[in-house]
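Here is chain A:
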Amino acid sequence: MNGNPIIEFQGVSISFGDISANSEVSFSVSAGTIHGIIGENGAGKSTAMNILFGLYLADQGKVLIKGKPVRFQSSIDAMNEKIGMVHQHFMLAETLTALDNILLYQKGSAFSILRRDEQKKHLEAIAKRFGFEIDFDAKISELSVGAQQRLEILKILSQDSEILILDEPTAVLTPQEVQDLFCNLQKLKSEGKTILIITHKLKEVMSLTDSVTVFRAGKVITTKVTSESNLAELAELMVGHRLVTPQERSTAADSSQTVLRVSNLNAQMNSSKIHDINFHVHGKEIVGIAGVEGNGQDILVRSLIDKQGLNKKNFSGEVSVSGTMVSFPEDRLRFGCLPSRPVWENFFLGQQGLAKFNWGPFIRKTEILKSTKRAIENYDIRPTNEFLPFEKLSGGNQQKLVVARALSQNPHFILAAQPTRGVDIGAIHFIHNELRAARDHGAGVLLISSELDELMTLSDRILVLYKGRFIAEFHRENFSEITIGAAMGGVEVITKNAEFL
Partner candidate 1 sequence: MKRLIGLFVGLFIALLITFFAGENPFHIFSILIKSAFGSMYDLGLTLSYTTPLIFCGLSVAVSFHAGLFNVGAEGQLTMAAITAAAVGILFPQVPFPFAPILAFTAALFVGGFWGFIPGWLRAVRGSHEVIITIMLNFIAAGTANWLALKVIPNLNSQNPETAMVSNNYLFKDYDLIARIFPDTPANASFGVAIFIAVLMWIIIWKTTFGFELRAMGANSEAAQRAGISKNKILVLSMIISGMLAGGVALSEVLGSAGQYRVGFSPDYGFIGIAVALLANNNPIGVIFAAFLMGALHKGAADLDMETTTITRDFSRIIQAFIILGVAGQAYWEHLRTSRIRKN
Partner candidate 2 sequence: MVKNILTTLLALLISSLFSSQSFSGVLRVGLVLDKGGKDDKSFNSAAYAGATKAEKELKIELKYVEATDTNAIESLLRNFARKNYDLVIGVGFAEKDSMSKVAPQFPNVKFAIIDGEVSKPNVRSLMFAEHEGAFIVGALAAMATKTEHVGFVGGMDIPLIRRFSMGYSAGAKYIKPKINVSENYVGVTGEAWNNPAKSKELAITQYGNGADVIFVAAGASNTGVFDAAEDKKKLAIGCDSNQNWIKPGFILTSMFKAVDVAVFDTIKDAQQNKFTGGLVQFGLKNLGVNYTSDKYNEKLLTAEMRTKIEEIKKKIILGQIQVPDYFKRK
């Protein structure tokens, strides 16, 4: 630790009802550094940052800014102390221009008249200085995700903030955009700003940060200087135990069986379209679909799962699945569960047609409970309470339940859309192993993910979806983050064995 601590947490605790979200959290951040906040989901890192930004009030303990104790009643207090936060979900008004969105954020904008041209000039200067150039007159809906994020950061910079908090900033970006962002953040650092970045991607932590604080179960485990640590150590600190990566696959894809065949698929839903989609998935094979979100993944999933729900006009082509199919929804809270209902009912959902759970028109609750308990045990879902509302589970445990439900049906084809989104490292590991096990038992898996790492660890082949078309295919031996990343950004790659071209 060098330099003066600009932020200090001293024994900060907060609890919601019975749940203690932060207990005795203490750490400090030096001025002019990039500081990583890492931890599994529900480890309390977001809570601590929300306290810093004035969204929550700590029950106990002190927060010091530049050595001066502060107690923020709201985020306005935090902004007055030159702290700004970029939330994971952007807080932008879609129908307004970029300039308007920044002006909305200006202090006292509700009651004062702002000179637009002056403000614009002022903002352009700031943008130029930090390398956050965007088109101020474009509407938000016309800006790319990366530009929207730059705008969010610019909003903070326009307030002369000295401390920036970024919550999972890379989740929605392409690898190229991530590079640009990191570049800009380094520039901000050199201007003397202090940056806190919440993430669970350890690679980013390693490449970007100066120091890192690890959260686990509401507590701070340690704060380390990044250059003195390594990936494996941080992962272990986060999860609390050593991660065992299974050996590489022992079985080969079973090309005698084709569990999914898609030919000449064209479909459209709202603004997302897919064109001329042709591919297949064999038994014992995992096929990955890479692509930045919004390039047609959602409509592809819909076409596979629920083509009846699509307008016939907007759907053509052939989708055939042999054998039983299950799917992990890409957004589990939206598509995969009944958030307010107990765990056992969520386990039952999707299996309500099975004979073993029915007795005439009635449900066999004891049977369902028995199966639920078994799944909870096998998948180590915590807390082990089948009557708890689903939403009370942490993200990782929710996803484990969704996976357990799907895999307990021994399907022939698994559609895994974003199977580990918002899930902590321990659970990611677990789910990956379950998918491998299902594959080894003969199932074919179509893996749609925005995490390139995940695709590269699991897939036998990766198809890259760009603007609704497959523009590249990679086989395991050709996997490279750079080429796949380029393809995701729209660079066509001619590969020798692109069977679909």
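Here is the rule we use: a contact is a pair of C-beta atoms (placed from the backbone, for glycine too) under 8 Å apart; a residue touches a chain by one contact, two chains touch by 3 or more; residues count from 1.
Here is how the candidates were picked: all candidates are chains of the complex that A comes from, given by their letters.
Source: prediction; values computed, not measured.
Colleague: Just give the number of the candidate touching chain A here, out of 1 or 2, all from the same complex.
Modeller: Here chain A touches candidate 1.
Colleague: Under the definition above, what is the set of chain A residues touching candidate 1 in their complex?
Modeller: It comes out as residues 16-17, 21, 47, 305-306, 309, 327, 329, 334-341, 345, 348-350, 352-353, 358, 361-363, 365, 391.
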